[in-house]
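Provided herewith is a single structure, encoded as structure tokens, for subsequent inquiry.
All protein chains but one are shown in place.
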Amino acid sequence: MTKIVVLVKEVPDAAVQKHIDSSVGRLDRSGEKTLNPFDTHAIEAALQLRESGALDVEEVVAITVGPSSAQKALHKAVSLGADRSIHLTDDALAGSDVVATGYALAELVKRENPDLVLAGQQSDDGQSYAVGAVVAEHLGWPALTQVIKLDVDGQTLTCERQAEYGYDTVKVELPAVISVGDAINEPRYPSLKAIMGAKKKPLETLSVGDAGIDASKVGADGSQAVWQSSKQPPAKSAGTIIEDEDTAQTVEKIVAWLDERKLV
Amino acid sequence: MSNILVYALHHDGAINKNSLGAISEASKLAGELGGEVHVVLVGEDISDDVAGSVGTYGAAKALRVVAPAGVAQPVVDAVAKIAQDGDYGYAIFGGGLLGFEAGAGVAARLGGGIAVEITGLRVDGGAIIAERPILGDSEISEIKFKGFGVVVGRLNAFELAPSGSAVAVEDVAVELSAASGKVTVVTRGEQRGADVNIEDAQVLITGGRGLGSPENFSVADGLAAAFGGNAAVAATRAAVDAGWFPYAGQIGQTGKTVAPKVYIGLGVSGAIQHKVGMQSAENIIAINKDSNAPIFEFADLGVIGDLHAIVPALSEAIKAKKG
Partner (left out) sequence: MAASHNGGVAPSQFPPPVDVVEEFVGAPTDPEDERIEVGVAIVGGGPAGLAAANRLLQLLGDDPELLESLGEVPVAVIEKGKVCGAHSMSGAVMKPGPFKTLFPDANLAELPFTYTEAEDDGAVFFRNEKKAFSFPVTPPPFVNKGNWVISIAQLCRWMADQAEEQGAYILTETAAAKLLVDGDAVVGVRTGDKGRGKEGEELRNFEPGMDMTAKATVLAEGNWGHLTGAAVKRFDLAAGKQPAIWEIGAKEVWKVKKPWKKVVHTFGWPARPQKKHAEAGGGWIYPMGEDQVSIGYVIPLHTPDATASVHDLLQAFKAHPYVREVLEGGERTAWGAKAIQAGGYASMPKLSVPGAVIAGEGGSMVDMARLKGVHMALEAGRLAAEKIYEQLKAGSNDFTSYEDAIEESLVGKTLREVQNNRPLLDAHSMPVGAALSGLDFVTKGKLPPGKPSLHRDADVEVSVPDKPLSDRYPQPDGKYFFDKLSSVFITGNATRDDAPSHIRIEKRVPRDVAETWKWMCPAGVYEIEDDQPAEGFVDVTVNYTNCVQCGAITARGGRLTPPEGGDGPAYQVT
């Protein structure tokens, strides 16, 4: 029997125009939030491992670190098929960088002692691509990111991914941390019953103290990468935009544009 | 304090261009910091010539660790051990997948900080400041480190700047962690699908997921044919992953980096992973019906509309124009 932990995150909805709160240099997270869309692929991957019988999965546990609102992301994760969820929330975590967050997540994973940790390849907001590798390092486990095909044979995963020089095939022994790319699967829609049942599935809320996390290693003070300031990138002259209303005219405009620059 | 470690990725007897960029960049910074650049190479068959060549981009030392190549764990073991044993303030990784993975592992193991997708580095008050574009590159965050700093560059962010000459290679013995023993590369750098050459083309017609189906690449073929001679068809990762186009024709983070005279994206959204592979194109044209697509933020000419209607007509118009 194996247990899979899926790392999930609450992110601003892609439809919300994002901006940085210039006083602290962090993303203003006041708008609508949702489950990181990349994480839905990780949940789907866990479900497919279970449903295909590739792994004898006893339980899929979604875990997250974030403010109280992040509970909704966990509800979504559970409605998509996770069996239960864990929410680490504590003011002491505010301002954690990716290494600090990864440390906290690793401590949560240790409590669960799973055989496999799955994560999305990136978060829609921070886009560090790094948290899976940090978690793995803290656990002393191997990690592999951007996996687009995952096969299991006993305790060995055969993973495919695109790397710098083409497709790589890598064997990884469990336990391991695998970040999946969005090409790995097409996440399902949660069923209405699952959505309605989500709130009834166990959700454990923990503070830093509850989880046995060293508070000095998290939060702004425990983070080693420090945001210093923001600036505007060098101004790039704005491009020309044509809205196609009349195809013949549009084509004419494109050709004229190319012609002006002697490109045809 | 303080020298800079740079990890050099290599494959098939050549050092990755992004690693050479990172070495070049680090050399500039080391000069200002009053330190040296030491390069770590990890692999089982790296020749003295290849390893020593890092000196020609300003490295003072080439440190070779014999361990499996192609996965992050041995790199973490090597870079972290060398960093711990020496006098280093920073480790810099060029772009690429391993940079993210190994960089994150090193930062975690050393209790340091990490900054990824970095497009600029500078020294200020004796410390490195890293510049990270965010929010679709509309803003740049400046990041510094309290302790050991790991920097992962964005693909193609650092320019190659030859300086100095080849250096002697030092072999460093590093005991591999348990995790390293649990990862095995079966195949590396497999090319799938037909071999297409997109790097030499002057005009690149790139198909994205917005094309809708593999058959619709014929629309791109038609436009390339209209340009004639030096035009080729390429694809985004999404289109390649969907099996619509061979990998050899993929532009972006895990594909080719191109700089044609004209780039025309058809149904290309312009995700950052794609942008890093084509932003040096001289003229970027995007045709996409999704006005929301990030590519319109950096296209020189953006056309919001249905490519299936526009492109065939455009192909005809260009043919007619060329007579």
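The chains carry the letters A and B, assigned in the order they are written, with residues numbered from 1 in each.
The rule is short, and it goes like this: contacts are C-beta pairs under 8 Å (C-beta built on N, C-alpha and C of every residue); 3 or more make two chains touch, one makes a residue touch a chain.
Keep in mind it's a predicted model, so treat the numbers as computed, not measured.
Colleague: Decide which residue listed in A:A54, A:V152 or A:I195 touches the omitted chain of the complex.
Modeller: A:I195
Colleague: Since one chain has been left out of the picture, which residues of subunit B touch it in the full complex?
Modeller: On the side of subunit B, residues 290-292, 304 touch the unshown chain.
Colleague: Could you please point out the subunit A residues that touch the chain left off the display?
Modeller: Touch set of subunit A with respect to the missing chain: 13-17, 31-32, 186-193, 195-196, 199, 241, 243, 246-248.
Just so it is clear, only the chains that are shown with their structure count from here on.
Colleague: How big is the gap, in whole Å, between where the Cα atoms of subunit A centre and where those of subunit B centre?
Modeller: Here subunit A and subunit B have centroids separated by 21 Å.
Colleague: Quick one: which bits of subunit A touch subunit B in the complex? Just the residue numbers, please.
Modeller: Subunit A residues touching subunit B: 18-20, 25, 97-99, 102-103, 127-134, 136-138, 140-146, 148, 158, 161-173, 176, 181, 183, 217, 223-233, 236, 239-244, 247-248, 250-252, 254-255, 257-259, 261, 263-264.
Colleague: If we count contacts the way the header does, which residues on subunit B are in touch with subunit A in the complex?
Modeller: By the definition above, subunit B touches subunit A via 9, 11-12, 16, 70-73, 76, 96-98, 100-105, 107-109, 111-117, 129, 133-135, 137-149, 152, 177-180, 182-192, 203, 227, 237-238, 241-242, 247, 254-255, 261-262, 272, 283-285, 291, 296, 298-306, 309-310, 313-314, 317-318, 321-322.
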